[in-house]
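What follows is an incomplete set of chains from the complex, kept in their original frame.
A, B and C are the chain letters, set down in written order, and residue numbers restart from 1 in every chain.
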């Protein structure tokens, strides 16, 4: 592969994660050659620091400079969600491939604009739903597609963490309703993505969104600000394939740090996964010797591609950053003419439609078709 | 305590479980003295066999004889649900204390009749929601009541098993719609009971009930019979105390044998329980030394009353039948003038109202107040 | 089966456990009919209380009266170990079947005397190694015997608890060196029994016994008494079948309440068990589809006899007292002419020889043949 130059906007949690993944990927995946070209952050000192530490060639405090940079082929967008639209449209307009963090937009309309622009421009897009890059998720999807679970009868998914559980956690952009939603956007989008990855489209939703902590303190002030976005979202869903399920997003789940989990039941088997133990997938197969009835704890190994590129021996385990590296590899391969593996902006738009539908359903307290 | 004579109607799974519990309880709990007097089963051979093995004094194939027996003080009803109403009313009319298996009735109206008759007669009643008799459930309830979890922010409960997951499992009385419902009645009632035990009344429900296996073979025939009752029920609920939650009942969850589980989140802590490991309760307490952030796996021991009556040493573990023994002990103590600990027919009626409300909610596809 | 009358000596933890098991067994196992005849305790009030609560017909403060009682057919011995020899010999001399708690004697010589006397008298004996009565242990043994694990290559066993971990735990009869040994006798005997149950005789031992807490307070005194018996025993062993292993006994393992666990490796598979989760057995089978490589968590169910006699549904779980009930059932069946399933006094003698050998090995700091 030719070198592909990358510009990263944002130097926070995800900006750093993207840069680390682009740095790592060429060592892990044969033939990939991204180069870290420019990093942008509105805080120039942060940009300069990230530039030096992460090995970019240049930095800027103006993301538009980055987007306009002719050397840059990929624009990676890791800023707060509210900026994703503008940046994506600008990058697409400049003919760049776009790697955007999730959720991509405050609402499906914006997401559709972004998707349509990208598709019209013919650029490759990648959205940061990194958890489905886990080789065990690939295995789960393949087993479902192969019919190894029989006919699917139900799904139960959750993404719960506790970073907002302290009522004294101060107000931040994540609570801004113009960003679209709360836990359902930040966490729910992951488990919706996972549900779709495994089982395909969700076509109808009944949701109940709830704000548990009614006001949050304003940093540097004695005031408290009322909160409008959801702390918890509970969805009942119907998949286009016929089965149904439930989904919960929750950022006030005290004690939970990464409870991104699902259970899929089928007439012939069941799969259970929990990101808290991301190197394990639990599998029950009906019809086994009854003496040995139970769940199999599958451990990741080289037989689960691309684990073997990280480590030739089983049981050594992947970490979070490795999932991001796989995401980047898939993106680079697609740019280089490979089969896009997504999730791309179209998929992110589909996820956003489910979220939007959930918001309406909750407000109107009734079932809503995802449309 | 004076001897209290027991008549058990039914000799199946639960009939046997009741009898074993009445046999065991006097050895475990000081002062309790039930005596197995009569056993009834419509199948006289079954009645005779149970009589001999379980140590009853007499048997009958006519449950009315049992109810009318002046020696009998407690009538234990373990037949299919459809008979519970008639038997309970007869027993109450005869002035007997009633121990009835769950769910007590096909609908809340019948349940209310049963409850009102019992209350009017002043008899003590006990319903077989044995799982809440687990000492760890008592601990959980106490911790919540004490405020050790802070303000409760959410509940997620499930009771999933797989005994109906095979589409070739033949039609039986459990699928008879005149019995009221399917999984939500058979399993859902347990997790609804548990939710109420921990958090109090549920006041509003949005439910989605689903029949996954559309037809079942008729035993001894080539025909298949259409199924109307639910295989899976998914509820979103609002508790009177203010928090919300979700509840699932599922009898087609391939691989699950006893997945009766919950998570309760509060602002100060979280509890996680799974009947698959019934001697463990997982507890996260916010504000602990951050180096040691995590869930505590509490193991049952003598400090969790009444475990110590079964075994003086910790870690030895209770089994299912022991839970039934605790249920029976609570019942006998209430008959002997102690504080009733329930669940009684009133509680069972409240549970049944939630189920009925769920049925209506699912049919009408909207939120329904439990009334 | 004819009624078989039982006398129980001792009313402590195990006295009670025996009585509960004899009470329960006839309800669980068809055809068994033990009757609780006499209970003896040197503390007459304890004897009277146990008699009333547990349902014996008579009590006595003189165990010799119990042994001499012509109605008594089984003598159950649950006193401190130091009395087992005298009581067993007396019971055997009186032609009684003997159910003795473990360890049966302070040393192999005494154990042999007991065994020889019992065998000469032709009575049936049962020793309280209840943990091997778990249906999953039966499954494990059967799988090993069937060759399902291939050739066995190693064993690792442990029984660790923490009831002596507090250095201020007062001196008691368990520390009396005339009782033979400490943790290796009280706990080690269980895991040695389990090792032998699964893999057959141990023929050579290298042991290291250690007293961690050097002195213990004397109850009701300011003095401390030096401790001679072992708190921890670590053994390397060679089995007669050719494989080797390690065994640990530890009663100062802070936090461990019932860590009785093993792993058996074979060329074709592995089994892992932990009494902390006694209803689970973990099984790895080599050669499975590599995508699904991992350990299977087998859950107990009716397919694992005699679980189904306790409960017809899987996943409901047995508890500790249920294991004791199975032990009693095996004993009663053997008395009634069935195949003795042990462990009997001969097996207990074999276990004691391993313990004695370990003591010598540790003292002499060298390998010792079990002879």
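Note that in this section contacts are C-beta pairs under 8 Å (C-beta built on N, C-alpha and C of every residue); 3 or more make two chains touch, one makes a residue touch a chain.
None of these values were measured; they are calculated from a predicted model.
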| item | value |
| --- | --- |
| Size of the entire homomeric complex in copies, 3 being in place | 4 |
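The working rule: only the chains that are shown with their structure count from here on.
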| item | value |
| --- | --- |
| Centre distance in Å when chain A and chain B are each reduced to the mean of their C-alpha atoms | 40 |
| Numbers and ranges of chain A residues touching at least 2 other chains | 294-295 |
| Sites on chain C touched by chain A in the complex | 139, 280, 283, 290-299, 301, 303-304, 314 |
| Sites on chain C touched by chain B in the complex | 13, 17, 19-20, 23-24, 26-28, 30-31, 53-55, 161, 163, 256-258, 276-278, 299, 301, 310-322 |
| Contact footprint of chain A on chain B as seen in their complex | 149-150, 153-154, 156, 158, 165-167, 206, 208, 210, 212, 231-232, 234, 236, 243-246, 248, 250, 252-256, 263, 265-270, 284, 286, 294-295, 365-367 |
